[in-house]
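If you scroll down you'll find the structure; I have some questions about it.
Shown here: the complex without one of its protein chains, the others still in place.
The letters A, B and C name the chains in turn, as written, and every chain counts its residues from 1.
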Amino acid sequence: MLDYITSYLSDTVKVTPGQVGNVFWIVVYIFIVFGGVSVAVIAMNWLERKALAHFQIRLGPMRVGPHGLLQPIADALKLFTKEDIIPSAADKLVFWIAPLIILCASFTTYIVVPFGPTHAITDLNIGILFMLGVSSLSVLGVVMAGWASNSHYPLIGALRSSAQMVSYEIAMGLAVVSAVLMTSLNAAGTGTLSMIGIVRAQQAQHVWFLFKFFPLGLIAFVIFAIAMIAETNRAPFDLPEAESELTAGFHTEYSGLRWSLFMLGEYAAMIAVSSIAVTLWLGGWMRPFPNALTGDTWDAVFSLFPGLTFLGLAAICFVGVARMPKHPYFRVQTIGLAGFGAVLGLIGLVLFAPPVRDRIQDIYWFVAKVGVFMYLYIWYRATFPRYRFDQLMKVGWKVLLPIALGVLIATAVWGVLV
Amino acid sequence: MTDATKYLSHLELGEPDKTFLDSNELIINMGPQHPATHGVLRVILKLDGEKVLGTECVIGYLHRGVEKIAEHRTYTMFNPYVDRMDYVAAVSNGLGYCEAVEKLLNIEAPPRANYIRVILTELNRLASHQLWLGTHALDIGAMTPLFYTFRDREEILKIFEKYCGARLTTHAFRIGGCLYETYDGFERDVKKFIDSAPSKIDEYEELLTTNRIWVERTKGVGTISAKDCIALGVTGPVLRASGVKWDLRKAQPYAAYRDFDFEIPIGESGDTYDRYLVRMQEMRQSLRILEQAVGKIPEGPIMAKVPKVMKPPVGEIYHSIEAPKGELGYFIVSDGSTQPYRVRVRPPSFVNLQALDIMVRGQLVADVIAVIGTLDIVLGEVDR
Amino acid sequence: MPEETKTPSPPSGGEPKPAAEAPHRAAAPPKPAGPAPEPWNSSMIGRLKEQYGSGIDPLTYLGQNYMVVDSSLIPELLQVLRDQEEFDYCVDVTALHYPEREKQFDVVWILYSHPRNERIRVKTMIADGEVIPSCVSVWATANWLEREVYDMFGIRFEGHPDLKRILLPDGWKGHPLRKDYGIIQQDNEWVQINLGIESGQ
Partner (left out) sequence: MTPVATTFFFYFLAAVTVISGLLVITQRNAVHSALALILSLLGQAALYLMLYAPFVAGVQIILYAGGIMVLFLFVIMLVSIEQQQKEEQFNKLWVVGVLAAVALGGLFVGVYVKGKALFSGPVLPFSEPSNTQQIAVLLYGNYMFAFEIASLLLLVAIIGAVVMAKKRI
């Protein structure tokens, strides 16, 4: 099977992801990507609490570690050591499996995420289809969790989420198809479903699909951006886990480790769908303005960004150190923050080294673009009230779906005419 | 006064369905432990999918027998208890009780006390509305207003704390006036608050008033007509949002409200959005009252001549004030002894909560949450 | 916190003193005989008297008007008050218990008229165990208010759509606002069965 997977690597790429035929590199990449995603989820957890807190004029976590940097770890420890409660009337088997399904579904999608032309576990030639398909499996986990809890609120949450996710998948799929359609506008007239192929198509056509056939690409992107929030059950579409209505929706009865698996899966899914959006419309790993600001000088300037970012973060840390109260009580925290800043600064310096710089650039730009989406997720959550279920369905079926269909047809027509 | 004569026919509540457990129907217990029922309210919902077919409120989880306690305390001793009913508007509760007993004793609080009472009560109205706004918005899913309102409510609570030492259950007034003279800088603090508050209210409105999702979630939700409101005895902002211009501060002025110029904001359609707008306007009107009051607190005593041992003559009195939630009435019967023979509290939340059923029939589960929020109930007052 | 007046300071340490202590010199002798209720006359009373005769005893006390009516008049009079006299808003329904009286209970309706901006009370006396017609059909708001009166006093309202306890649990025995119900009294049996507390406290 591994042979089989490796045989699917695109032959157009010179250094193929995972180094064709080399099982070792695939395994290494799997560990790197899954480890990286887990770290990203932890970071996202901290960032969300912190950013949300600042939106809401409070400080957020401040106790565990300097500025609460160790809070996610403390939370994880707490969740691991918490009593594991299974309701007596629950269907134990299904109750067990549900969070695992969500987790597997959201992590499996990373198999095809292209962090760079050479930085991907593999490159299926049905990549985007695979991603949509596998991420749609997470709804099974939600439904199973809601049913297995044998309680009204989770059941309603599960009903809501299954209806919601299935509905928004359609608009999402149509938006994706219109982006895929754009890949076929080359000399050969053949498109691709491969994630790497899609980015390469944007490279070849010298445009992010966001701006292709303006405003068609933009509309498709916006549809996707809305649908993906609904897909991941985030505010303002967080009805399945609407806190004020259904207490916690489908995971009301879950606690401890299994609850944290849900959270892990949810955040991983958020990052996954964001990476689809980045790949399809925002040029994936490509740096900004690849066609306008060309030349070696610009390349060199943009290649400094990763290092500069880390140096900037380090600088923020040191500002924090300087502003720490000068009291023995805070000594440990101050030293910790300074150490953290120093590590960030060191990483930044390492990233300036030319060979590292060139290898890391793709990943940096990809992650930076995904990061923007992550910030948007938090922003939406701080700003918007929650939709009601019928309104949500109305938006999905009566607004997004027709527009997505229209965009698809318009893209096809435009593509044929041009 | 609007022409209310046309609302005189009574309300058809309809028979509860006999087939309460049909196969398509789902009975769901909302509360008493539920994040959106504002305490320990339990609502039994009969649902068809997500549509509400009927509700039944089960209350009493917070029943402390306040009325029974009153019969075993002297008039003065009972005063702090009333703060524990509507604990987010404790000052209003105290005002109502003190004025009722004053009426029964046939004394009157001096003008300075009345002004202090008005200032504190209006501040309390603001605090109550802010708390309502924050929790209501949180129920509908907007997290952020909660923290904004709590930030500003804090300023009010600080003034209370400086004035009487307590923040929530203030026990600010005494029978016959106020116990405490205003502290140094009281007027400055209030003035500072008045100056900063309008921009803060603008901030809330910016987040919500034109927010599409907010409007969609609240417009046409939980609509109740003026006729139904009056038939169900609903008072306060809920009544005013249905278009009845009735506010006890204007209709039967008490304390020093006669001296101030303010408007009664009313709504048109009586839906959740109108109630939201009415309360936002009310907050601005409260600021207007405060502005007029704070500059010209008259000099003089703050306590009327009150007998040391209060023994009101045999008789009974009903006095009501416009609490933030509606008409808060006290019906006090004296038998000539030091303890009231009977104290009946007419709680606005209790009566308003009755309207929940007709407001949510035919709407969705999510609307129940919105309507419970918009009724602005405090379970301490519902259950007493 | 500086205070320049004779008033006591805010409760920084000790308990707040009873308010009545503040104006010491104002300790007037208690007035056992206060103002007595006086007859109340108005055009409305005239009309009602014409219709119901001696069943109505209109009084006024401290500027507040009320009428003591015979319990046989009850649903009809309230209906008339709502329909003809525009008392469209029933503020409250409550009761009083006088155990030493023959007719133990006073049932009180507090009414308000929006068009007239007028508040009156209607009062009637009934004996223990006697039923009184419900006025839910007159004012819908009476539903919960009557349930509360039933809960607290045990007065049964005839024709109420759903007369059951409202604040106390359904199986509770006793009606706490009756004067013979002690302040710390409770339904020990209920507490033991439902809360599992043996001592009953």
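One rule holds in what follows: contacts are C-beta pairs under 8 Å (C-beta built on N, C-alpha and C of every residue); 3 or more make two chains touch, one makes a residue touch a chain.
If you're wondering where the values come from, they're calculated on a predicted model, not measured in any experiment.
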item: Chains in view touching the one left out; value: A
item: Touch with the omitted chain, as defined above, among A:Q56, A:S136 or A:Q391; value: A:S136
item: Identified contact with the non-displayed chain, of A:I111, A:L159 or A:A235; value: A:L159
item: Option from A:Q56, A:N125 or A:T383 whose C-beta touches the chain left out; value: A:N125
item: Contact partner of the left-out chain, one of A:V28, A:M62 or A:V94; value: A:V94
item: Touching residues on subunit A - with respect to the absent chain; value: 1-4, 7-8, 10-11, 21, 91, 93-94, 97, 124-126, 129-130, 132-134, 136-137, 139-140, 143-144, 146-148, 155, 158-159, 162-163, 165-166, 169, 173, 190, 193
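Please note the rule applied: only the chains that are shown with their structure count from here on.
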item: Chain whose Cα centroid lies at the greatest distance from that of subunit A; value: C
item: Pair of chains with maximal C-beta contact number; value: B-C
item: Centre-of-Cα separation between subunit C and subunit B, whole angstrom; value: 21
item: Averaged-CA centre spacing for the pair subunit B and subunit A, given as whole angstrom; value: 46
item: Residue ranges of subunit B in contact with subunit A within the complex; value: 26, 28-29, 34-36, 50, 137-144, 146-148, 151, 207-208, 211, 213-214, 216-217, 364-367, 369
item: For the subunit A and subunit B complex, residues of the former touching the latter; value: 52, 55-58, 152-153, 156, 160, 235-236, 238-239, 242-245, 247, 381-391
item: Touching residues on subunit B, where the partner in the complex is subunit C; value: 1-5, 7-8, 10-11, 13, 16, 59-60, 63, 65, 67-69, 71-72, 76-77, 79, 103-104, 106, 162-165, 171, 174-177, 179-181, 183-184, 228, 230-234, 244, 246, 251-252, 301-318, 320, 327, 329, 331, 333, 336, 341-342, 344, 346, 350-351, 353-354, 383-384
